[in-house]
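With one protein chain withheld, the remaining protein chains of the complex are depicted in position.
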Amino acid sequence: MTDDESRDHVVPGSDEALSTDDVRGYDFRGEFDFGELLESYATTGFQATQLAEAIDIAERMQDEDATIYLTCTSNIISSGLREVVAALIRKGYVDVLITTSGSLTEDVIKTEKPFKMGEWDADEAELRERGINRLGNIFVPSDRYVWLEEYLYDFFDDFFAEEKVRTPTEFARELGETLDDEDSVLKQAADNDVPVYCPALTDAEVGNFLYYYRQGYDSEVGIEILDDYDSLIEDGLLSDTTGLIAVGGGVPKHHAIMTNLFRGGADYVVYISTGMEGDGSLSGAPPNEAVSWGKIKEAEKNYTQIEAEATLVFPLLVAAAFE
Amino acid sequence: MTDDESRDHVVPGSDEALSTDDVRGYDFRGEFDFGELLESYATTGFQATQLAEAIDIAERMQDEDATIYLTCTSNIISSGLREVVAALIRKGYVDVLITTSGSLTEDVIKTEKPFKMGEWDADEAELRERGINRLGNIFVPSDRYVWLEEYLYDFFDDFFAEEKVRTPTEFARELGETLDDEDSVLKQAADNDVPVYCPALTDAEVGNFLYYYRQGYDSEVGIEILDDYDSLIEDGLLSDTTGLIAVGGGVPKHHAIMTNLFRGGADYVVYISTGMEGDGSLSGAPPNEAVSWGKIKEAEKNYTQIEAEATLVFPLLVAAAFE
Amino acid sequence: MTDDESRDHVVPGSDEALSTDDVRGYDFRGEFDFGELLESYATTGFQATQLAEAIDIAERMQDEDATIYLTCTSNIISSGLREVVAALIRKGYVDVLITTSGSLTEDVIKTEKPFKMGEWDADEAELRERGINRLGNIFVPSDRYVWLEEYLYDFFDDFFAEEKVRTPTEFARELGETLDDEDSVLKQAADNDVPVYCPALTDAEVGNFLYYYRQGYDSEVGIEILDDYDSLIEDGLLSDTTGLIAVGGGVPKHHAIMTNLFRGGADYVVYISTGMEGDGSLSGAPPNEAVSWGKIKEAEKNYTQIEAEATLVFPLLVAAAFE
Partner (left out) sequence: MTDDESRDHVVPGSDEALSTDDVRGYDFRGEFDFGELLESYATTGFQATQLAEAIDIAERMQDEDATIYLTCTSNIISSGLREVVAALIRKGYVDVLITTSGSLTEDVIKTEKPFKMGEWDADEAELRERGINRLGNIFVPSDRYVWLEEYLYDFFDDFFAEEKVRTPTEFARELGETLDDEDSVLKQAADNDVPVYCPALTDAEVGNFLYYYRQGYDSEVGIEILDDYDSLIEDGLLSDTTGLIAVGGGVPKHHAIMTNLFRGGADYVVYISTGMEGDGSLSGAPPNEAVSWGKIKEAEKNYTQIEAEATLVFPLLVAAAFE
């Protein structure tokens, strides 16, 4: 290789002027302004840009009067994001909520007894001894479940009184109606006519207490899940435009995109996820994968993903796009 | 700070002799031996050590005649691990399978039409045009679902003929019985009396076709999920010893540990996961978190986790521990 | 197992009252307040709590008048965090900066020609054709390097004029002195007497142009790295209290903790990292690992780590702790 060839590799030059924005971070001169900070994220690069895109897309959902689906995993409700989700519903921004069963369990407990800040590293066997359940850096004393059991038995008596076989959305709505806490997700959903979908209703303590209830009180009660799936599909078919905010992955995220398939895909999509694309999982799959399936529509900048743990960014998204 | 104090920080010394093994990797002298390679993982450190521990724990599950729960996410069945899971069941190693609905969908398709190797990066809109669905680096041509629809309608006719409301385990078993492919997970499960739990049965194409079936043929069919949860709990209560291998997270993993809670925790546990602990998710929670809840027992080296994408390590675990 | 035993597993109860805070998220009632939002992160759980801890520790660094080490990887300077780092130095918050060679390269380019917003997914061969280098979702047209080459040759002439063998800190300082951009990290560091450590100075385009310079102009120039290491150690030994903010991992992070070992460990430490603990890497190692080495002191809440991509959280940390 001649020296000149080598130089051409190292310093090839370029005569192309790019018309995109300059990369440029927040200017900390002058008084701090939160709105401008988040605007600067658009030109900060990496995940900051993704957050700025997400805010933009969430705003367009509202401009277009989209039917907004919010999906979240149970740990979102374990954390302080519960209050943020409840606020979004209370203010009328959410049309459909899809989640997993732990969300229902924990939202109810929190109406009466708080979860407590804890530690990531703890002696687990000792915690078990003390009756403390660990959930990341959150502690849940076991007496919460003693209380919950009583509460649910009373609720079950009413819930199954007329009909023995019910659906998860009915469960969530009627349970929400019994609650007396403005920060409750289930209460706000019930009050604002937001259906709460939760197909795997058994997979948390509500399932455990349904088991005991069937053993001890009424073995014929049941939960049927096809009715709900029909409604969720039809919610979508009736919507002119849909928007999806998926906080975490799993069944809730897939339930939302799968049922949007029936209408030719979701129109606006924001994912917040820590999932890994390279494991081929649904949780880690970025929005573009869903385009090939027709679960998300392909249009100019109508979807994005923020690779981040949700407690860090979801409140920012809400503050910027929904206030 | 004096020089001597500083030196004490940098070179403090230690008079303690550790009795643990030396760190030492595989010796590539002499003829290559697969068994010895995996043994060397025990002293290689980092995740290799975790894999070696997992092999050890899986062997102890067998020595103790444990009831073995295998849980997996749907993408495991999308991948070539489907054949590995089927082999484990065929050889009698698995007593309970817990999974999500995509697994059922895709296992049935594969009995008739293969999934194809694809690319991670693809033009998604073009794929949609061509009728190709992308799942990581796997391609699924859409004709698979045309075929599946026909197949399932016939099955539904029989399945709901006697009783209108059925359970996911019945669904999986009776569907498995119709299949004619020794590499099918559902067929092997049906043939070997291994129940297949799948509470969120709607959340995949089987759900979509149940929707169409109710629209077009019989609006009264239903899927009830409490019966299955009872059985799963009782499977556990009747077992002297339980072992759990969780490939991926999500509902299947939680379903297994939650029902093991009733019997005081699972005895032996191996997780394979790409989940992130720091997001507080169930999928990312390492086994020790489940100890505080009583979902896993605390004993000498009875649980471990391999932080890895499953296709890389699950076949090695099977080859070493179950052959 | 009797029914009662089983119940004791499922609902063990707990008579312990925990004195920690209740988990509780931001209250979106009333006018939005950024400061209160970040305060609510302390009780939101998961990584939000880590960010709140980081803010607290960064404030204590200032209260204690600690010598503050800021370390960052090169991509931080590629992104809009460059302006944030420059602001921190300009305002006098940083005493020592440790980084890698790309930071120097790119900071200089940006004084004259901006980096441009780009796309994560691009046709790489086509980009090469067009002379556009991709760095995540940032585009760097190749003409930047043509300009840089000229600029550096002039600088090298002066820099090596008196002495042929120089150090990375001298390089950074004298280069910074030539720059005319208040948002330049190197200029601010030079103006504020903040040494910039960069042991692997060759590993970026400045290295490439040093190669060409030695080929074409002066084969005897050299970069010596032991002098800098001595100074960095002594910086630490002379400090009563040290604080470390490591944005990303690699050599810069390790350089800071390793030299703090000489003084018995850093006093206050914040890591922002996407590294994986389970790979045994220095980049993924959480602060507590460094305690065993004596590189970080063990005290009440004197260190923490935020598992997050830095562009999302570093501006928040700066806004909350340094304003």
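Assorted remarks:
Note that the chains are named A, B and C in the order they appear, and that numbering of residues resets to 1 at the start of each chain.
Definition applied: a contact is a pair of C-beta atoms (placed from the backbone, for glycine too) under 8 Å apart; a residue touches a chain by one contact, two chains touch by 3 or more.
Since this is a predicted model, take the numbers as computed values, not measurements.
Only one of C:74, C:184 or C:304 touches the chain withheld from this view, namely C:74. In the complete assembly, the contact with the undisplayed chain comes from B:87, out of B:58, B:87, B:175 or B:210. Seen from chain C, the chain kept out of the figure touches residues 73-75, 78-79, 100, 102, 120, 122, 124-125, 127-128, 132-138, 165, 199-204, 207-208, 210-211, 214, 221-230, 233, 248, 250-251, 254-255, 258, 261-262, 274-285, 288-289, 291-294, 298, 309-311.
Touching the omitted chain from chain A are residues 1, 5-6, 9-10, 12, 45-47, 50, 121, 237, 261-265, 276, 278-280, 294, 307.
Counting the whole complex, the residues of chain B in touch with the unshown chain are 7, 10-18, 20-29, 32, 34, 37, 40-49, 51, 75, 78-84, 87-88, 91, 114-118, 121, 130-132, 136-139, 141-143, 145-146, 149, 208, 212, 288, 306-313, 315-316, 318-319, 323.
Going forward, only the chains that are shown with their structure count from here on.
Counting the residue numbers that touch the partner chain, chain A and chain B have more than half of them in common.
A separation of 39 Å divides the Cα centre of chain B from that of chain C.
Shared contact sites, meaning residues of chain A that touch two or more other chains, fall at 75, 78-79, 132, 136-138, 208, 288, 309-311.
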